[in-house]
Structure formats: structure tokens, C-alpha cells
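Partial complex: the chains shown occupy the same locations as in the complete assembly.
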Amino acid sequence: MIKLGLIGLGKMGFNLAQNLLSRGHETVVYDVDAGASQRLADQGAEPASTLAELVSRLEAPRTIWMMVPAGVVDHVIGELKPLLSAGDVLIDGGNSHFKESVARGKMLEKAGIHYVDVGTSGGISGAASGGCFMIGGSREVFKGIEPLFQDIAVPKGYLYAGPSGSGHFLKMVHNGIEYGMMQAIAEGFEILEKSEFDYDYEEVARVWSNGSVIRGWLMELAESAFAKDAKLDGIKGVMHSSGEGKWTVETALDLQVSAPVIAMSLLMRYRSLDEDTFHGKVVAALRNEFGGHSVVTSD
Amino acid sequence: MIKLGLIGLGKMGFNLAQNLLSRGHETVVYDVDAGASQRLADQGAEPASTLAELVSRLEAPRTIWMMVPAGVVDHVIGELKPLLSAGDVLIDGGNSHFKESVARGKMLEKAGIHYVDVGTSGGISGAASGGCFMIGGSREVFKGIEPLFQDIAVPKGYLYAGPSGSGHFLKMVHNGIEYGMMQAIAEGFEILEKSEFDYDYEEVARVWSNGSVIRGWLMELAESAFAKDAKLDGIKGVMHSSGEGKWTVETALDLQVSAPVIAMSLLMRYRSLDEDTFHGKVVAALRNEFGGHSVVTSD
Amino acid sequence: MIKLGLIGLGKMGFNLAQNLLSRGHETVVYDVDAGASQRLADQGAEPASTLAELVSRLEAPRTIWMMVPAGVVDHVIGELKPLLSAGDVLIDGGNSHFKESVARGKMLEKAGIHYVDVGTSGGISGAASGGCFMIGGSREVFKGIEPLFQDIAVPKGYLYAGPSGSGHFLKMVHNGIEYGMMQAIAEGFEILEKSEFDYDYEEVARVWSNGSVIRGWLMELAESAFAKDAKLDGIKGVMHSSGEGKWTVETALDLQVSAPVIAMSLLMRYRSLDEDTFHGKVVAALRNEFGGHSVVTSD
């Protein structure tokens, strides 16, 4: 049973900590918000009030899991590195860009520190009770920490993907696919919504979740969402994004992959952020210029 | 010099009438709105108060040009047909669907009436002072009325395209291209608008209209539009459409042509008609379900 | 237990027949290919050699399920109608266009025959051992045949969707979503394939099938496909389509739904049918014209 240090107790990290604790892993936890550490202490974790304390509570060779926002990883590594020893394993379980993971892997290897990039899927519930993990780094290092993934993943739910960066790359592409699948499902429901028929969307998502070709977790989540709000009247169609979809499209461009569905699902998210668009104004103005078509005036 | 009957005095028809009159063509005009006929009478046209009168004022073999909305063509043909004689030429200069033009050509040919489908481009100003005409029907019939097009088109601005339907097909595809070009231009200006730079769009459209690869009439119209309203503040980005773009996409699907740019330019027009979208709500709800990402609540 | 007539013993019909027989339903079967009927007779079905015989082997009110290609439905209905009685139930379990189902429902109702349009998902294996059924028609008629669906569907795998046409509409949209989801998954694997990493795609599909957000039947099928051919070297990337995706896009256009992901997944299928494209030639020629960029000459 691996004793683990866990840095970052946001939604994903907190649930992962509970997962680890429930499986009997000793876990030293740290977050800039001491309250989160304290709540986990009540469930059996060892709270550390500084990164130094977290490191000191683990015996070398250590295994430390970072679950922090992508923008903070370099800062945490910068603080941790002088505290670590050759042979320690540092896991980045967040959504870092794969190129950064490749670079960090090289940089840390020079100090003998083994870097492992882990893409995590399954959402909050997956972190809490069994998720999906895509793991990049040295195969030998992976073998050493494999028991950890056997415990926190669903059965068959982890993969040693290849060298540094390959875990985060795989997670990035996973998210790109997710964007496309979500947009496909969403377009389907919009066609239903504008149709001449009057469907019960919860029931539709339920029947599509059972026996159909398009069954899967996203459809089950759609059923759950419609169960709470039958027509989603309570929410706006503003589709935020957290970066991995954009990275996927940028990577597709770099690799000259024609990935129109993933690209369009991203562009429709951006479209949803604007109430009105400048491109729409230009087209409306041009139609008016050549055809005298009337425009809709703004108030 | 051909004496012509002209039915339909909307924006396009009225300007075409003026064009014909200015070139010295005798023109009998008819519209359900008698006021339009009267205004043209002041400019030398012969107003007819009924279709029957219009027909009676022309000597067989007659040349009659319909410039009416696509939805009204069958009605007008239905009224005209009993009044016409074998050898008469009936021109549909509006935006009819090419399949209807093929069918009408066949149907009228049985009565010896020559049907000519003419796609008209150039906007209102083109109709008024020289447009672009794509002509389908019998080549022999076309030869007989070619002098008409020599007068109303800009130099080199008319084409005998082929058998019945080929004129309207060509015009339909022209409009599909137009959708794509307008959206491309509009997206470019939106990128400028959201950039770190502060461009003068009238000046940008002006420089792009002179010497650049993307120069053309649409860019000149953009210059004109920005001259009137520098940031298009006065109009909303609602992009209406009048049908030919949809026909083009439907035809592309029938012919299994991958036409993503024309298709996306149409879909963005539809997107602009909705303030909020159901697909956006579904994606936002799904993100909330698996990731706890907060949604924007509607008021 | 409903005694059923089943017309059409292709891949889907044959497996559905086996499903029905295995659940103890008496089933009279007919296909233009008598061999299929005979094979089912060996499994307990009553083979009919004509439609008339099939009808005569059922007592009124009859329940008859058609599982024939969309293009043949009118022909079968034409033959069946004079043989049926008021009160009989005629099910179309194939992929008919919903507008035709609406029309057929109205037409048959005049003769007192109850038409039920059933969209069927789940593929061949679903037909064989439990599929997903979307059912349109009269609710009362549905209630009468509901026990049938309880037997042949997976648990929770059937839905009374609404009036005539609503079942096939739902299935059509289901297929549109399926196109989008498949293309999203496929684009993801192409990004992996062109990346700097060397993934084992069977393993990737396996890990994504367990615990990830994008898990579902399609991902499980990807695992199965890669298990048979690790890099899919044996097959070409030609993506045929059977019509429902096109109908979905056409319907989206009619309803003015911006459905770019479903539309692009269809257009990429069309693109895959062409080894070379005329649009590519035009762009290459234009680049050569203005920039002197060299073109690739055809042999």
C-alpha cells in the first residue's frame, strides 16, 4: 500500500483523496486552503501546512501527486524540487499541456526525479469512486506505482500510454472527442426541440441510454440533467471551456489532421459566449448594400 | 429592339424596367401594386392593369419577363398560359428552384411556349444599370432574345448556360459561393474587431479593395457599409437568408459534394437567428453533470 | 404472448426473428428470399411463401412487423393493404423517412389499420438479443403491443415517443448524433495516429471504455475493431452512409437548426468517397495563378 502525498484539494483532488483514504492509503494532504486539508484530516488524512511538511512526512523514495490547475504546476514544481530526492516520483494528475509534461519530464529526470503525467477522466464521481487514468513516463516507474492505479481506477480503467507527455496527450485528445460527442448530442436535442413533435427529453435520453448505438455515460448524464430540469429552462446556453479542446484543435492543426467535428464543437462554444457577433453585423450590412435587404437595428 | 412585357415591379423588377426603358426598349409593365406601374409610366412604360392587358399589348411571338417571388411563379404561369400562343417566350428572371424550372420548361414546351430561366445577379444596382445574367433554355430561343441581354447586362455579363434549369442552377450556386465569401469576409473583420489593434474598417476595406488578392465587389460594398457606420453599431448581427443558400447545400448533399464552407456559412446564419440555443443548454448541463462546472442561469 | 407476422429477413429482420422465437413468440415469417424463411423455420418459425399466406396465418386483429428497406415499404404496404382488416396493426421497424411515416399513418388510418413507426437501434446484436425501440403512433395501439417491446428490448430500452412519425424522427436524429459521435472518435484516433507517440489503439479504446467521460458502446466497438486489426491496415477509409444522416441535416436546415457537427460528419463521409476533388483542383489552380505556387500534376 503506497503512502502518498497529495497536493491540491479542489473538486478533483478532494474526491481523489477520499478515494485513496477509503481504500486504506495513508495520504498526506496539502492545499493553500487549509480548510480542505482539515476536512480530510477528519477522514483520516495527515494534513500538512506547507509543501516542506508534506515532503518531510513521506519517506524516500516518495510518491507525490499534484492535482492543481495547469497554470500553477510550474510554481509547485519550483517549490518542491529542492525538497525532493533522486528516486522520488512526482505525478501531475491535472490537465497540463503535453508539451509542458514532456519538458518537465526531461528537466526533472536530470535531478533523478521521476515525472509521471497522468490524464484523469471520469469527472468528480470518477475521482471519488473510480476513474480512468492515462499514464505517461518511464514504464519501470509506472510498474512501481501501478498498485495505486489498481486501487483508484475502475477495473481496466488505467493505461500505461508511453513516455513523458503521452498521458496528457491522450487525455487532451479524449477531451477533444468529448467536445465533439457533447455537441453532437446537443445538436440532436435541438433538432427535437424545434421539431413538430413534443418529446419528453428525459425519456428520450433514457431510451437512448439503453440498447442504442449512442448509449454511454454522456447520454446517462443527459437523462440526469433533464430529470432535474425537463427543458433546461433554468440555464443559459453559454458553453464555457477549460482549454483542452482548444489544445486538441491546435494540435490537429500542427499535425495537419482534418478534424472538423472537434474544431466546430470548439467554435460553437466560442460563438455561445457572444450575444451578438461582429461577423453577423458585417453579413447583414453586406446584404443590405447589394440587395437592399433590411437589417435588424440595434436598440 | 425587343418590345417586352415585364411582370413584377419589386426592387429588382422596377430597376430592371428602368434599365430597359433607358436603353429604349418599349416595355409593358404589370404589378399587383398599380402604383409601381404608374411610376414607370411616367418614365415611358406602358402600364397594364391586368395580365391579360399586358399580353394583349404585345404582338406574337411575345417576350415576357417575370420578376416575381419564387412562391408566386406557378400562379402567374397559371394565369398567363391560356393567354399565350405557341412561339411566345416566357422568361423567369427570379430565384426559382432549378428543379421547378426544369419542370416548367417541359410543361410549357408542350404548349409550344418557350421557357427561359434566367438567374440574375448584381443586386439592385445591377438590375438598374447593368447586371449579370445566367440563361437556361433552348439555345435557338436564346439567340432570338440575345439582343435584350446585350442591352441590360454589363459587357460580357451574360451567359447561355445550357438547357432549362441550368440558368437557375448556376444562379443558385452563385449565391452559395456568395454566402461563403461573405462569411469569410465577415469572420476576418470579427478577428480584427477582437484583436489588440484598433483598425479603421472603412480604410481596411478600402485597401483590400485595391490591389489585393481578395478585392472584389463585396469588399467594395464593405467599404461603403463601414463608411456609413464605422463599427456597424446601428445594426444587429442577425443574418437572414432568402433560400438559395439552403438550396445550394441541399443540392450539394444530393450530389454528395463535400461543401463545408458553404454549409457552415448557412448554419451560422441560422445560429444568428437565435438569441440562445438549446444545444448550448445541453452542453452546459452536461458539463455541470460530470465536472461540476457552473452554468449560467437564465433570469 | 403476441403472435406476429414478420416481413423482411435481412440482417436486422433475421436477428429480430430469432430474438422473438427465443422469447417464445409464435412468428410467421416471409422474405422474397425463401432460404431465410426456411432457416428460421428450423428454429421454430412458420414460413410463409407469400404475403397473403402470412396474413392468412394470423388471426385478426393482426400484428405485422415490416423490416424491409425504406425504398420497398410502399410496395409492401400496397400488397398488404387489401389483405388486412380494420383493427390490424402494421409496424414499420425499418429506417423510413418520418414524413412518409406521417403520411402512411394517415392513409392507413382511413382503412382502420393502425400504423406504428418504430425506430430500431442497437445494431444487429441489438436486434438479436435486445435492442432499443422508439415508437410512434396511437398511444392506445402502443399499449396493446407493449408486451412485445418488453420482450425484445433491453430493460428500459423502448419508448412511446408520440404520434405517427415521431418514432422514425427520433431514430433519424439518433443516427445524426451517431454520425457526429463516430466522427469525433475517429478524429481523435487520427490525431493519435499522426502524433509523436506510439499508442496501442486497442488499449486506448479499452481504457476510454472504462471510467472515462466518453465511454459508451461506440468506444467498446472501437476496442473490438482494433483487436481484430491493430492499425486498421486492412480497410480503406471510405465512409458510406445509408441516408438517415442526410435526412437529419436536411431536417436541421428545414428547422433552421445550426447543427455543424452533424453536418460536417456527413460532409466528411462524402469527401471520403472521392479520391481527388474538383474543389481541390480549383484551389490549387487559383494558388498557382496569383502566387505561382506549383501544383501537383496528375499523371
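Read from first to last, the chains carry the letters A, B and C; within each, the first residue is number 1.
Just so it is clear, a residue touches a chain if its C-beta (ideal position, glycine included) is under 8 Å from a C-beta of that chain, and two chains touch if they have at least 3 such contacts.
These numbers come from a predicted model, not from an experiment.
J.: For a quick check: 3 copies are placed, so what copy number does the complete complex reach in this file?
T.: 4
Simple rule for what comes next: only the chains that are shown with their structure count from here on.
J.: Answer with same or different: of all residue numbers used at the interface between chain A and chain B, are over half used by both copies?
T.: Mostly same residues: over half of the interface numbers shared.
J.: With centres defined from CA atoms, tell me which chain sits nearest the overall protein centre.
T.: C
J.: Sort the other chains by how far their Cα centres are from that of chain C and give me the top one.
T.: Chain centre farthest from chain C's centre: B.
J.: Which integer distance in Å separates the CA centroid of chain A from that of chain C?
T.: 33
J.: Return the distance between the CA-based centres of chain A and chain B, expressed in whole Å.
T.: Centre separation, chain A to chain B: 48 Å.
J.: Taking each residue of chain B in turn, which ones touch at least two of the other chains?
T.: 260, 264, 268, 271, 277, 279, 290
J.: So in the complex, which bits of chain A are touching chain B?
T.: Counting only chain A, the residues touching chain B are 11, 123-125, 182-183, 185-187, 189-190, 193-194, 217-218, 221-222, 224-226, 229, 232-240, 242, 260, 264, 268-269, 271-272, 275-293, 295-298.
J.: Hey, which residues of chain A end up touching chain C in the complex?
T.: Chain A residues touching chain C: 121-123, 126, 130-134, 153-159, 161-163, 165-166, 169-170, 173-174, 176-181, 183-185, 187-188, 190-192, 194-195, 197-199, 203-204, 206-219, 248, 251-252, 255-262, 264-265, 267-268.
J.: If you look only at chain C, which of its residues touch chain B in the complex?
T.: Chain C reaches chain B through residues 213, 246, 249-250, 253, 256-260, 263-264, 266-268, 270-271, 273-274, 277, 279, 290.
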